[in-house]
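Handing you a structure now.
Missing here is one protein chain; the remaining ones are kept as they sit in the complex.
As written, the chains take the letters A, B and C, and residue 1 is the first residue of each chain.
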Amino acid sequence: MTAFAELRRTVCDLHAELTRNHLVTWTSGNVSGRVPGEDLFVIKPSGVSYDDLTPESIVVCDLDGKLVDGELSPSSDTDAHAYVYRNMPEVGGVVHTHSTYATAWAARAEPIPCVLTAMADEFGGEIPVGPFALIGDDSIGRGIVATLSGHRSPAVLMQNHGVFTIGKDARAAVKAAVMCEDVARTVHIARQLGEPVPIPAEDIDRLYDRYQNAYGQ
Amino acid sequence: MTAFAELRRTVCDLHAELTRNHLVTWTSGNVSGRVPGEDLFVIKPSGVSYDDLTPESIVVCDLDGKLVDGELSPSSDTDAHAYVYRNMPEVGGVVHTHSTYATAWAARAEPIPCVLTAMADEFGGEIPVGPFALIGDDSIGRGIVATLSGHRSPAVLMQNHGVFTIGKDARAAVKAAVMCEDVARTVHIARQLGEPVPIPAEDIDRLYDRYQNAYGQ
Amino acid sequence: MTAFAELRRTVCDLHAELTRNHLVTWTSGNVSGRVPGEDLFVIKPSGVSYDDLTPESIVVCDLDGKLVDGELSPSSDTDAHAYVYRNMPEVGGVVHTHSTYATAWAARAEPIPCVLTAMADEFGGEIPVGPFALIGDDSIGRGIVATLSGHRSPAVLMQNHGVFTIGKDARAAVKAAVMCEDVARTVHIARQLGEPVPIPAEDIDRLYDRYQNAYGQ
Partner (left out) sequence: MTAFAELRRTVCDLHAELTRNHLVTWTSGNVSGRVPGEDLFVIKPSGVSYDDLTPESIVVCDLDGKLVDGELSPSSDTDAHAYVYRNMPEVGGVVHTHSTYATAWAARAEPIPCVLTAMADEFGGEIPVGPFALIGDDSIGRGIVATLSGHRSPAVLMQNHGVFTIGKDARAAVKAAVMCEDVARTVHIARQLGEPVPIPAEDIDRLYDRYQNAYGQ
């Protein structure tokens, strides 16, 4: 149970990155993390404010999204997270936000073009748009998985809705959510006064390869 | 008097959500809450800075907006709040702000179209515009009540002025004010570079129904 | 000397409102206050960061802008402040900023139209543009005084430069600077997607009269 306790703390704490980076309003975003070696993940409870989150309030669900441990109802986005964990075994963390600029691209169903070297580094090309899907069944999860499978981008803009990001763990998914909003904002602002210069596809490839293999410690 | 003290504290504290969410500048917004079971409500005093607000400084008014208890003059928007409490018995909280993006829509007298699932959840459709009305009599209150009666939206954009929101209690009205600015900003930014994709009316209905009945704890 | 000490503290502390309201970057804005009953005013020293400001670091100048007391050189905008105090005896405080949205209007030499009731309240009409003027002599001060004399607005947008505001004391001038940026931003954002609805001149007059006479405690 100590591994659970630690993962609950990590996922709890990562929500502070959502607020610090202004990705969420009121209770609108959530982070989850897969429990290593088990068909389980931990996720934010539904409708709880970020100030009130504690490691103990983080709930544990199985890969069908059913509550396994915890006092509170899981996030209303739990089915979408569960679908991703069930169908993308390499994914260890999922984040969902309605961050402003990324959601604005999503409202127009317009992918974000790759016109920044930082975007080539992190996303390896454009950030794609997933389908319009209603909450309540597997539609959102299916849309995420269909869009991101075989795609370099760890972020998808779900039409009229917001962003889902994936990563090898919860922290990587949070980083993708933070960088997604950052490039969504910068490219939006660039586009307001004209057309950004495209980056040649082979340069995007080179940047992506180097960043994925050589960056950091 | 303990119920009064508690409501004064709640309403006092909720003003911190207005500043935290950047909905207000200097002393320009206010929160009120109906006193359960009495023809009274509590409201921010006029022109007092948010740093200086204390539960004791929150004043008590009757439903004609007359000061009943408190050392300070009530908010200059008190007549509008009072009119709402007098004419909408289901309302337990009212919030007024000049939050930037919502007020920008109000300056153009343009309703915010429902192009985000979060907006369908919370507002059940577009956020409507109320009439231009001068302060000093019941004009603002009448405009709020006429616009919101029978409307799903708990928020109205008063032309050239700002936002009024209602809720079952003061906290719900604050949440509506926070979400109103959030969607006003996202839809504005989406519109800057093209037309957002509309959401079909029947999907708005489904989202609204689910959110009002199943979200949270 | 206690009155000096108190005014120095007040003016020192008011700079925190400039940073809190995001009106200044690095060391670019300043607040001054007239010493009651004397031909003197206190002002920020030049190029000192806001974190390092102390009441003791605030300098005292005469109405020609000459340093009378203090260890540091006065703000490079001191001549403009001095000119205002010399020529507008009713003014007790002056603030200068390069706040983003107001300066953007100033860069286009475009007055901010009065399309918000809060703007009618505080500014009584449009916020006017003053001339392009170089630093180094009385040009800026003359431009401020020529533009604001006989005008309701306590704020002037100096072309290609930034904002100067005046008030009965330093706090009132700070409030005008805060509200100027607030309405500059909201009207800018309103204009991005169309034309705001004008407010009839007689309604602007009514709003201005009421606010100047009845608002606050």
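Basically, contacts are C-beta pairs under 8 Å (C-beta built on N, C-alpha and C of every residue); 3 or more make two chains touch, one makes a residue touch a chain.
Remember, it's a predicted structure, so these values are computed and weren't measured experimentally.
Student: Given the contact rule set out at the top, which of the displayed chains would the hidden chain touch in the full complex?
Tutor: Looking at the entire complex, the absent chain's contacts are A, C.
Student: Just to verify: which one of A:V68, A:M88, A:A146 or A:A190 makes contact with the chain not shown?
Tutor: Only one of A:V68, A:M88, A:A146 or A:A190 touches the chain omitted from view, namely A:A190.
Student: In the full complex, which of C:R20, C:K66 or C:R108 touches the chain missing from this view?
Tutor: Touches the omitted chain: C:R108.
Student: Which residues does chain A use to touch the chain missing from this display?
Tutor: Within chain A, the residues that touch the unshown chain are 21, 115-118, 175, 178-179, 182, 185-187, 189-190, 192-197, 199, 203, 206-207, 210, 214-217.
Student: Go through chain C and note every residue touching the omitted chain.
Tutor: Its contact residues with the unshown chain are 25-26, 28, 45-48, 72-73, 76, 98, 100-101, 103-105, 107-110, 132, 134-136, 159-162, 188, 191-192.
In this text, only the chains that are shown with their structure count from here on.
Student: Among line, ring, star, complete and other, which one matches the pattern of chain touches?
Tutor: Here the contact pattern is a line, an open path with two ends.
Student: Could you work out the angle of the rotation that brings the CA atoms of chain A onto the matching CA atoms of chain C, rounded to the nearest 5 degrees?
Tutor: 180
Student: Roughly how many whole angstrom separate the Cα centroids of chain A and chain C?
Tutor: That pair's centroid distance is 44 Å.
Student: Return the residues of chain B touching two or more other chains; collapse runs of consecutive numbers into ranges.
Tutor: Answer for chain B, listing residues that touch two or more other chains: 192.
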